[in-house]
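Just one protein chain is left out here, and the rest sit where they should.
By letter and in written order, the chains are A and B; residue numbering begins at 1 in each of them.
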Amino acid sequence: MTSTAAAGISAEGATGALVASVQNLSIHFKTKAGMVHAVDDVSFDIRDGETLGLVGETGCGKSVTARSFMRLVASPPGVYAGGKIDFWSSEARAAGGGPVNLLTIADDEMLEIRGNRIAMIFQDPGKALNPALTIGNQLAEVFYQHRSDELLEPLGPNAPVIIRRAAKQESGKIERVLLKLPPLRSKAAKVREEVDDHVAAALAETQIPNPRKIMDRYPHELSGGMKQRVLIAQALACNPDLLIADEPTTALDVTIQAKILKLIGELQQRRRTSVLYISHDLSLVREISDRVAVMYAGRIAEIGRTDDVFRQPLHPYTRSLMAAVPSSRNKRGELAAIEGNVPELIDPEPSCRFHTRCPYAAGVCGEVDPRFLRHDFEHGVACHIYDEPAELGIRPDELPSYERKTR
Amino acid sequence: MADIVQPRPVLPPASGALTVRLRRLGEVTVQTLRNPVTVIGLVIIVLMFAMALLAPALTTPNEPNPYQMPRDWTALNEPPGTPGHPLGTTAHGGDVLYGVIWGSRTSLWLSIIVVAATVTIGTIVGSLAGFIGGKIDEILMRVVDVFLAIPELIFALAIAAVLGPSFSNIILALAIVYWVKYARIIRGQIIHVKQNEYVDSARVIGDTKFRIYLKDVLPNSITPVMVQATMDMGAIVLVGATLSFIGLSEAGLAEWGVLVSEGQVGISTGRWWASTFPGLMIFLWALAFNLVGDGLRDVLDPRTESR
Partner (left out) sequence: MQIRDYLIRRLMVLPILLIGVSIIVFALTRVGGSPIGIYMSHEMTPEEVEELEDRYGLNDPLPVQYFAWAGGVLRGDLGWSGVAVAPVTQVFRGKLAATMELATAAGLVAVTLGITLGTFAGSRRDRLPDHLTRVFSVSGSSMPDFWFAIVLLIVFWVYLGWFPVGRSDPAIWASIAHPTGLYTIDSLMAGSWQAFRDAIWHLVLPAITLGLATTAIITRMMRSSLVEELNEDYVDAARAKGLPERLVLKRHARRNALIPTMTVIGLSFGFLLQGTVVVEIIYQWPGLGRWLADAVLRGDQATIMAYVLFTSVLFLTVNLAVDIIYAYLDRRVVLGS
């Protein structure tokens, strides 16, 4: 069993180019009680066109990990404590260029990427939409921000500067007043028509009936499922390379859930978008992911092809999750309680974070951080059970094993 | 918005245990003191109170009524810094420092009497409304709403004007105007307690309504009442000074508002001190109580993140 970073696993078995590579990402939060290690030394890859599921209980750090792709973690109290996230946009790949580190690029570069190359859909569609703006306005923002050149095309090469600035959403108060005056008004209207066409098209793609009418509605007038479609339309508006879906169906009815999932799947296939799908719902993740990463208490416990992980879970945590999943007759694959609690992540000692709840934990589990090990071609796990006693400096009988239940 | 927003009790149902209550008091004190701004307010208050209480010692009290500004015809309009009059004198020869010090005493009287009266009246009315409920509650709450419909300053002004200009009438007027908020607080607490389960269980045990009232309602009401009272200590002096300034108090009284008003005449000729120093004291007094009230509210009712 060789040790290697989780990223290494993917690279060796890579069947396609990489879209993103998270390497040793650590994000901590400064609190009065100490530094909370919300995300510690997390590594995984996302390949072009694949759906990677990121599973874990509430509070395991999956949301924070997802948000750090676009630097959306609130900066006090959040602190980027190490690692990087490499990202290859489709242009970069086409040009044969290298990745950018999402954590260190300049702010204006990041603005270019957000909503454009990487997009995100949030958990509660009701809260992710601004209640005071119409659907159309909110979607239009994305086009104005990233596709202003397309919008200006109908005006030809000599569009006045003030209109250009308006299309890029850079107008000041005075400019906005001027735009209401006749000579500029018609030009501005043309741009607005272009935007409306784009918005309607985006909405239509997500199978929203009557896009033109919906555009004039406010969020509270729509149902939960509709709102999520709107958000998906918004996210995919600029054809991003990576879509981050943070539990997009958790707040929806089960019947709507299925439809939304299907929609995401279709759109993804059509556009070859890579998806990072975050969820606490195992059965759901199993359905839609090509590969899955299991996260626990800020760390990756196991990662591999979905079928492999589900058929042969390596990590004790993954195993107990599988056991906790109710039969297919139950509606939701919610995680039933595993005995014990997620540990406090404040200035943690080196140890396996799961050891207090692990039925097979041995002494070493409470003293040494488990290394990430490659068990199989594409299947990796961070657990002492799979390690060599010699590497850990212990006797063979001190190594934890599935043969020996300790509690 | 009479009925929609009722202040919620913040402390859990206070058990009768005195030690629990005292410990909670200690916690609250410590947490309040953590906020440096609140501490500043407290320091100012302590200094003001000290000044008020020690007034007879800090100055030679005026005879026969120390609350009247002394008049010294030989020392009219002296600027600050003249020997014997560090803050200058007024147009009547009164020592501004004397006015500042004795004014704190007047303000202390005013605020304490009014707050005590208003809390009492409010508690009684609120308790009646809450306990008896039904029609009485409706009527009393309408009365409260009517009182709240009239802007406070105007109301107090009208009452004081009708009663005649005097310091005691100002006290009376303010008491009449400011009791309503306490009635609402107490009534709200009673209603909340009524709706709570543990009252039912207490009834099972056999407590009478009155005992419930003493053991549960009153202790839980202390916190919002305390916050309101602190804010009122500042507001009352502010409004009282305004009323005095407008002329509803007694001429020559050693009261900050009166002093500011009487000091106005010298302004156009550049005699700024007679109005500025007493006015500064009003400001500091109100500021101090506002700061402490804010700090208290942050600690006791952290749901509003106004910090």
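The rule we apply is simple: a contact is a pair of C-beta atoms (placed from the backbone, for glycine too) under 8 Å apart; a residue touches a chain by one contact, two chains touch by 3 or more.
Note that this is a predicted model, so its numbers are computed, not measured.
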Touching residue (missing chain; options B:64, B:83, B:134 or B:270): B:270
Sole contact to the chain not displayed, among A:57, A:124, A:196 or A:367: A:124
Contacting the left-out chain in the complete assembly, out of B:113, B:143 or B:226: B:143
Touch criterion as defined above, residue of B:119, B:248 or B:296 at the omitted chain: B:248
Hidden partner interface residues of chain A, rising order: 67, 70, 72, 111-116, 119-120, 122, 124, 126-133, 141-142, 145-146, 169, 218, 220, 223-224, 231, 234
Interface with the unshown chain - residue positions in chain B: 1, 4, 142-143, 145-147, 149-155, 157-159, 161-164, 234, 238, 241-242, 245-248, 260-261, 264, 267-268, 270, 272, 275-276, 279-280, 282-283, 286-287, 290-291, 294, 304-306
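The definition used in the following text is that only the chains that are shown with their structure count from here on.
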Averaged-CA centre spacing for the pair chain B and chain A, given as whole angstrom: 55
